[in-house]
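Yeah, one chain of the complex is gone here, protein chain that is, but the others are all in their spots.
As written, the chain order gives the labels A and B, with residue 1 at the start of each chain.
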Amino acid sequence: MNNRRSAYDDVVVTTPVTVPYVRYSIRGAHWFLAGALAEVLRISGLGKDALDGLCVSSFTLTPDTAVGLTQHLGLTLRWLDHIPMGGACGIVALRRAARAVQSGDATAVACIAGDTNHPDSFRQNLGTFSQFARDASYPYGSGGPNASFAFLTSYYMRTYGARAEDFGKLCVAQRSNALKFPYALMKKPLSLDEYLTARPIADPLRLYDCVMPCAGAEAFLVLRRDEAEKRGLSYARILATMERHNAYPDDPIQYRGGWALDSDEMYAQAEIGPTDIDVVAAYDDYPVINVMQIEDLGFCKRGEGPDFVRRHSFTADGSFPFNTSGGQLSVGQAGAAGGFLGLVEIIRQVTGQPLGAVVAEARLGLASGFGMINYDRGLCSGAAILAAGQ
Amino acid sequence: MSESVLLQLAVELASGSVRVVDLTQTLSPDFPQIVLPPEMGQAWPFRIEEASRYDARGPGWYWNNFSCSEHTGTHFDAPIHWISGRHLPDNSTDTIPATRFIAPACVLDCSREAAADADFLLTVDFLRNWERRHGRIPAGSWILMRTDWSKRLDPVAYQNLDETGQHTPGPDADAVKFLVDERQVLGFGSEAIGTDAGQAFHLKPPYPCHYYMHGSGRYGLQCLTNLDLLPPTGAIVIAAPLKIKEGSGSPLRVLALVPTAVRAPARSSDKSVKKIGRTRKKRR
Partner (left out) sequence: MTRPLVRPPRKNPILRTRVPTLPPGGRSRVALGLTAAAARGRLELQVCRDCRTVQYPPREACRVCLSQRLDWRQQDGAGELVSDTTLHHSNELFYRERMPWRLGMIKLDCGPVIVAHLHGDCAPAPSRVRVRAHIDRAGQAALLAIPEKDTPNMADDRQLREMTCDPKFRKVLVTDAKTALGQTLVEAVVAAGADLVWAGYAERWKKPPGFERLSKLPQVSLVPLDLTDSRAVKDLAGEIGGRVDILINTADHHRNFGIAARDGIEVARAEMDTNYFGLLRLAQEFAPAMRARGADGQSSAVAWVNLLSVFALSNFPPHGTYSASKAAALSLAQCLRAEFAPAGVRVINVFPSPIDDEWNQALPPPKIAPVRLAADIVEALRGGAEDVFPGDIAQDWLSRWRDNPKALERELAVMPR
């Protein structure tokens, strides 16, 4: 493939920030986003006036979008974007912000994602999620993505021989990782037996296959390398990224995503292979998607996911460190912040600032995003390979 | 002279020695209505729609709007109602002289004959027999044909329809001509729907009571009740239709003033006045 895209050269990512998650909050999304932005500015030492770019992702910010936040938070910006791409928004925000800084359109771009959660907000979000959801899936009672992922999981199990124990192994490992993570909402260990016998949600999915919606925020800062060094900030370099929407539209059911189309090019651009990756964060709203990303990102061949899961261990000290803060399945899904959670954890691991479990000598990390079940499949996919800066 | 008559009437009404007998059926949606072949214009049955009943439509009051034909329930037929009377003077409810609305009545007891034969026809012979017992029919009297038909409370029995039409009693053509030409009566009244018999279409002329009575400027009363409470002679009937412009008739209140000194004939039933209504079957 001759069509190499530009490298990211002098653009780096710093300042991973998490606003602590809570199950329910009476605050609005603006509160959580403001908290994330304030913490980014505090840690980076950047004054508000020096911030000239902002990228926002949020479901519950309505009726505001990113532009409302500029006046709400008193920001005057040269560059502004709003990324409504669910679990892929972190990767996509990183790509947008990096090119803005690289081109000089902005010098410092804060990427923030956050949502509030009221007892009724999950159901209200579902009602207006997308036109296709309103017309063709919501009326069938699926109550959000549960039915869609039940279909996918059932199909995957039937086609590739995956068993409930395989998915359970991933969930148990992520819970083990989460027990060390200070912001995780799930604080009790999970055994495989508990996973296998939990309350059924939508066959074959059970309770621990599903994330817990909550309130919270995540953020990071994109700068030129010399700016980061000037401020003494630990940073990660961006080796390569990819983004693909509505991949394989004619597959009758989703068993592969955009990474299968574009990950080869991404590794080529980074000049590494999957075996070089030290730590992986995949978007985990259901464990079957973890396995799909593992296959599509080249860690094993199509259909060999179950075998891969059986052969590896996924804790931070395991043979394949995976979702080392616990992932959404154990930390919680704070709306759009779920699309940042994995990327923020990768930034922490490769910059040597982990908050919980430590991946030893994490020099290369891969974060993968997946999102927007518009109707029957996730439309967005993206991934980024980060390298330790210094 | 007439001043003291009226005063005397007032006193006797108050004391009950002149009784008021109500000859009128209650107007309700259940009361049967004359049925014509479907191709003909029909007479509206009585229908009533509430306008308000101490509710949001009118908090302090109750009232209704109703609709019906001029010939619904107990009603008066004016001469203009029939083709034979259409050109006569003073032939509609608004032009009939008011003096005609108060008149003596002769009550002809045909109850046994009607019970035996629903198509019973009143004949000249019957009239002559009646006169032998009760005297000559005075001019200007109502002739009221008592058949006890009003005691048929079941609307099906009251209508008495079968595949050949309605079967109710009435006068034959000769009897009507006799009453008009020989006795100059005021009009003819009956208990069934129609002054003519149910099968009168087949008489010559068809519907002779309507034809001759209205054709000679005389009147009709239908769906009367309580005729069994009246003496054969001596009652005064008050029958004043609504003053409808060019009206062919109207539902009305028909009252009889009856002196108590005159005994009413024995009745077949002891029950007091009943209204016609639906029989209520028990439903699941």
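The criterion applied here is as follows: a contact is a pair of C-beta atoms (placed from the backbone, for glycine too) under 8 Å apart; a residue touches a chain by one contact, two chains touch by 3 or more.
It should be emphasised that the depicted structure is a prediction, and the values quoted were computed from it without experimental measurement.
Across A:201, A:261 or A:358, the single residue that touches the chain missing here is A:201.
Across the entire complex, the residue among A:69, A:85, A:106 or A:147 in touch with the chain not shown is A:147.
Residue B:42 is the one among B:42, B:129 or B:260 that touches the chain not shown.
What chain B contributes to its contact with the hidden chain is residues 29-30, 32, 35, 38, 41-42, 45, 47-50, 155-156, 158-161, 278, 283-284. One chain is missing from the display, and on chain A it is touched by residues 122-123, 126-127, 131-132, 134-144, 146-148, 150-152, 154-155, 158, 199-205, 249, 252-253, 375-376.
One rule holds in what follows: only the chains that are shown with their structure count from here on.
With centres set at the average Cα position, the gap from chain A to chain B is 94 Å.
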